[in-house]
Structure formats: C-alpha cells, structure tokens
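One protein chain omitted, others in place.
Note that the chains are named A and B in the order they appear, and that numbering of residues resets to 1 at the start of each chain.
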Amino acid sequence: MSETVHETGGTGPSHRGVEAGVAVVIGLAGLIAVIGSLRVGIGWADDGPMAGFFPFYIGLIIILSSAINLYTLFAATNDQGLFATWGQLGKVLSVVIPTGIYVGTLPYIGIYVASALLIGTFMMWLGKYRWTTAIPVALLVPVLIFIFFERWFLVPLPKGPLERLLGLYA
Amino acid sequence: MFEDIGNLMHGFAVVLQPQNLLLMVVGIVLGVIVGVLPGLGGANGVAILLPLTFSMSPTSAIIMLSCIYWGALFGGAITSILFNIPGEPWSVATTFDGYPMAQQGRAGEALTAAFTSSFVGALFAVIMITLVAPLVASFALRFGPAEIFSVYFLAFCSFVGLSKEPPFKTIAAMMLGFALGAVGLDQMTGQLRLTFGFESLLSGFDFLIAVIGLFGIGEILLTMEEGLSFRGKAAKINLKVVIQTWKELPKYWMLSLRSCLIGCWMGISPAGATPASFMSYGIAKRISKRGHNFGKGEIEGVVAPETAAHAAGTAALLPMLALGVPGSPTAAVLLGGLLIWGLQPGPLLFVEQTEFVWGLIASMYMGNIVGLIVVLTCVPLFAAILRIPFSVIAPIILVLCAIGAYTVHNNTFDVVMMLVFGVVGYFMKKANYPLAPMVLAIVLGDKAEESFRQSLLGSQGSLGVFFSNALVSTVMTLGLIALFWPIIQEGISRVRVAMGAARPAQ
Partner (left out) sequence: MSVTSKILSFGAVACVGAAFAMSAVPATAWEPSHPIEIIVPAGTGGGADQMARTMQGIISKHSLTKQPVVVINKSGGAGGEGFLDVKNAKGNEHKLIITLSNLFTTPMATGIPVNWKDMTPVAMMALDEFVLWVNAEKPYKTVKDYVDAIKAQPDNTFKMGGTGSKQEDQIITVALQKAVGKKMIYIPQKGGGAVAVQLVGNHIDSSVNNPIEAVAHWRAGKLRPLCVFDPKKLDYKDKIAGDMSWNDIPTCKSAGLDVEYVMLRGFFMPPGVSKDAVSYYVDLFKKVRETPEWKKLMADGAFNQSFMVGDEYAKWVAEAEKLHEGLMKEAGFMAKTN
C-alpha cells in the first residue's frame, strides 16, 4: 500500500491500495468456492445439478467481477485520496482489538466475565469514565444478562471457571 | 358468511374478557423484549411460556402466545432503526432507510412509521383472512417447487439493479452472499460442501451472524472512525412526534396498499415475510418519485418493507393453521403448542374448532391494536436510548451482538465469525460495495437454490418447468420485467421522444 498525504493533513493508506486489497480478498473467496465445489462435483447429474454446480459458477463469477473491479480501479487516472488516516484506523483498531480479545477469551472465561471486562475497559479507556462509574455498569450488565437469558428465558450461555466456582455450572 | 361474522363477534367477546386482555398485554410486552434482543426470538418466548399455558384454556393460551408473535414482529424494527441491527431477516430492509433517519435525529418518526405500517399491514392481512380464508388455503396448495422458485426469482429481480454502486461491485457482493449461503449441508444431496472438513462450518453461515457483523459491528467501526459519538443528532423525546408522523402517513396510502397486497400474496405462497419486505422496498424505490433518495432516510423506505413484512407474517398464519406447515421457527413452536392442547392443525381445524379459530382471529385484531398502543407509547423511551453516550452503549451493543451470534447455534466460533464479518463489512462499505444484495443472497440464496433444484428433479432437468402453467409463467415474466425494468423504461422514453419528434414533422 502506498502512502499518500491527504489535503486535510495526516497520512494513511491510499484508497486505491485498500480497494485493491478488498478486490483481491473477495477474489480469493471466489477461488475457495471454486476449489470446494470441485471436491463435491460440479457436473449436471441425471437428476439435476450436483452439490457443487452452483457454488462453482458463483465462484467463477466472483473471480471474474473482482478482476474487472481491479482493472477499472487501475484504469482510472484520478487519485482517489486516502482510505482513512492512520489516526482514524487507530481508532477503529481500538475497538477491533479489545473485541478480538473478547471473542477469543469468551469460550474459556465465560461470556459474563469477558463482557464485564470489555465494558469496563471500553468505558475507562475510550470513554475516559472514572472507575466509580465504569465498574458498576460493567458488573450490572452481565448480572442483568444472566437473570434475563439464563433464568427467565433458559438460554444457556458460555460459562467459565468463575461460574463453576459459584456453583452455577458443573 | 353471516355465521362467520357471528363466530367472529363471539371471538371478540372471548378476547375482550379482562383476563384475556391482560394476557394480551403480557404477551405483547414480552414479545417486544424478545424481539429487541438479538439473542432471543419469538420462538424462545413462546417455548418458555408454553408450559405455563397448559393450565389455561387453549383459547387464552393461544391469545397470549400469538401476542408474543405480534410483539416480536413489532420489536424487530426497533434495533434495525436505532442501531442498524436487524434481529430478524424481514427487518433487514427496514434498516436501509430507518437507520439513516435515526442518524438524522428522526428516530421517533422512523419508529412511529414502522410501527404504524406494521399495524396496517397486519390489519389488512387479518381482514383478508376473515373474508376469504378458504380460498386462501387452496391458493397456497398451488405452490409447488417451481412456483416457489419463481417467487424468489421475482424477489431478487425486483431488488437487484437498485444500488448506485458500480455494477460489478454489486455482482461481486451478491455472489459472495450466495457463496456464503452455500456453505454447509447441501439439502438436496445430503452432502457437505465448502466446509473443508472444519466442524465449525457444518451449519454454514447463518444470516443473523452475517447481518449482526456486517451491519451492526461494521457500523460501530465506521462510527469509531469518525469520532466517539453516534453521528445523529439526539432524537426528540416526546409523544408529539407520533402525532406529527401520523399526519404525514396518509399521503402514502397507495404505497401502503401495494405493500399490503405484496405482503399478503407472499405470506400465502410459502415464500414468507423476508422476500415480501425486499420486494416491496424494491418496487417502492422504482415507482416512488423520491426513489433516488431511498437509502438516505426516506420515510417511504420504512413504510414499504414494514407493511409488507407484517402483512406476510400475518397472512402466513393461515396456511399454517389450515395446512400445518409453519412459516418460521416461532410459528413452528406455536404449532407444537396446538398439538399439545389436542388441536390438530389442518383443514378440519376450521370446522371442528370454530371457537378456537375465531378466538384466534379476533385476537389478531385485538393483539395488533394493543400492540400498537404499547409500542407507540414506548417510542420516546426507545428514542432516548440514542442519548446514552457512545462509549457506554457501544460495548453493551457488542456484548448483546455476541450473545445474539452465539445463540444461533450455541457455538462460540460464530461469535468470532461475527467480528470477522464486522471487519469485512467495514472494508466493503468503505470500498463502495453494497451490503444489501449480499445479505439478500445469504438469506434467500439457499432457499432459492433448493426450490430450483427440486423443480429440476421433478422435470428431470427441463427448464420448461418454470413456464409450465399460468401461475408460474406469470410470476417468472413479472420477474423478468422487473429485472430489465431500467432498459424497458429507457426504451419507453425513447419511443416517447421519437413520437414527440415525429409529431411536428407531420
């Protein structure tokens, strides 16, 4: 990705570079569909299309349209400017990374503990709330969720060591 | 006919008993709650209450349970409008204009329009059920696989070609949706496909996970990029907005009527509420004078899908009772309830259990009226949620989205997929790929493929089956017209220009 300077200041990846990346990724998804379809048969059996028939051609169309999108992208001469500034992308990452940790740890520490940590971190780090506000909210929400989902609607959610310790789950 | 009206009046008498009215309110409130939270559906609400209802009379029980159904239908629009997160497939189309309206500080207006339209659609469908129930059931029987495919075809055609984005981006996005929808078990051959041996992919990509990620999480990321706040102005918080919106709504009577008809038709044919909402939105966008403004916060873009979805959701109850085929998971659980009370859904239900059937129909009228009152009084409350600071509400939305994604298959892998979809949605939206056709393809793609292949099985591979009788030919032709509408429109205008040019020469 080439770096361009935006008129309003700040640098970041160029729009063209990111868009090319998106087109390539979508094209790869098409390729995966094609490969997967070949494994189950793409022919037309005597009783209609086989399991891979539709996904195969869908995959081909995806690859083809991604190629066209790439071509038009580079054929265009005008500079499309920045995709976003690094500062903006940093803000986006400040949500993606905690959420990534959240979804990654959730199967092991349970959804309640993970949610309390996510809400607390988010409020204090990004919202600059004092811990006196953040911690009560961070504790209250999981408790309400527990009462609502597990007790009232009997929907079991992932639990971890803490719940086991409290005897809520064997 | 007169006998039926007598029965209906008797039904109203049953429904209006104070105890039943109370059950109705309880059902509606519960339904709205269940409809708002992405992790719960009407099926949860009905399933939990079902055991409690064994001590009631079947009529009271079905009143309460069907009110959960209405409540959940109303509730689905709330998260679509406020947070761009549709909880049910049929509220996806509501986000297209509902969410932009909320961003412009018109959340109250959008909610009022959505609830009122839902009510109008449902009411229209109930009236139709009351008047022509027997005809409707026999019409539903005419839908074989080819006819069902033609309906999906029409839904796709009336929606595709609507986006302003470059055509090959639209095609890429839509095809990506089809590919994602194809993952998992192929219903027709019983073979697994595109799973590459991963156990987590067995159940494929559920619509809800994709849509929570693409729309909900993607939107939070876009919001973050632009600073820590909802982009919209704070919504007005009072009930005046209801009255103001109501003054405006009668203007759209044509739109409402058309959406009602689309909805009823789709509800009776087994296609259901989701294609109805997309089709109604697509057609409204083409016909409306303000069509170019759809997607930027146009009230017509909320009225059209909501009216059609609810007309369809209501009309679909009739084939369910008369034929015993549930149209949604919620309907399936309701159907299970009927069996437990010893009521057998089927053609004879209307003959043998008149009190129950007319009680149910009466409760459809009353349930929707009560529901409308309940949700409208809550409009300011819902709109006030937008006043909670972003850094407090955003993590809570993330948590609720995670729960929603998890509960689809009770699988933590789906929660990871939700975040992946969120990042994908952020990049695709910024790179100018339309997300709506992609979601439409995920929702309807596998169903359309299934009915297509069922048809070809029946016809032994001959495509002629899609034009084999009047019904299927008509729907297919309508679809083709919708698909080529832009070209046809241009053709017509050229002919007009040519005639206009020819005239002075005469």
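As a convention for this text, contacts are C-beta pairs under 8 Å (C-beta built on N, C-alpha and C of every residue); 3 or more make two chains touch, one makes a residue touch a chain.
Since the model is a prediction, treat every value here as computed from it, not as a measurement.
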In the full complex, displayed partners of the excluded chain
A, B
From the list B:V15, B:I28, B:L50 or B:I397, which touches the chain that is not on show?
B:L50
In the whole complex, of B:L8, B:I127, B:A384 or B:L457, the residue touching the missing chain would be B:L457
For a quick check of understanding: of B:M9, B:L22 or B:L202, which residue touches the chain that isn't displayed?
B:L202
If I consider the whole complex, including the chain that's not displayed, which of B:V25, B:A332, B:I369 or B:V420 touches that chain?
B:A332
If I consider the whole complex, including the chain that's not displayed, which of B:M188, B:I361 or B:M417 touches that chain?
B:M188
Can you list, in ascending order, the chain B residues touching the missing chain?
43, 47, 50-51, 54-55, 140-145, 184-192, 195, 197, 199, 202-204, 270, 323-326, 329, 331-333, 335-336, 339-340, 342, 344-349, 409-411, 450, 454, 457-458, 460
Could I get the residues of chain A that touch the absent chain, sorted low to high?
39-40, 47, 150, 154-156, 167-170
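Just so we're on the same page, only the chains that are shown with their structure count from here on.
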Applying the document's contact rule, which stretches of chain B touch chain A when the two form their complex?
34, 37, 39-40, 44-45, 48, 166, 168-169, 171-172, 175-176, 178-179, 182, 186, 188-189, 191-196, 217, 220-221, 224-228, 389-392, 394-396, 398-399, 402-403, 406-407, 410, 412, 415-416, 418-419, 422-423, 426-428, 430-433, 449, 453, 456-457, 460-461
Which bits of chain A are touching chain B when the two form their complex?
18-19, 21-23, 26, 29-30, 32-33, 36-37, 39-40, 44, 46-52, 54-55, 58-59, 61-62, 65-66, 68-69, 72, 83-84, 88-89, 91-92, 94-96, 99-100, 102-104, 106-107, 111, 115, 118-119, 121-123, 126-129, 137, 141-142, 145, 148-149, 152-158
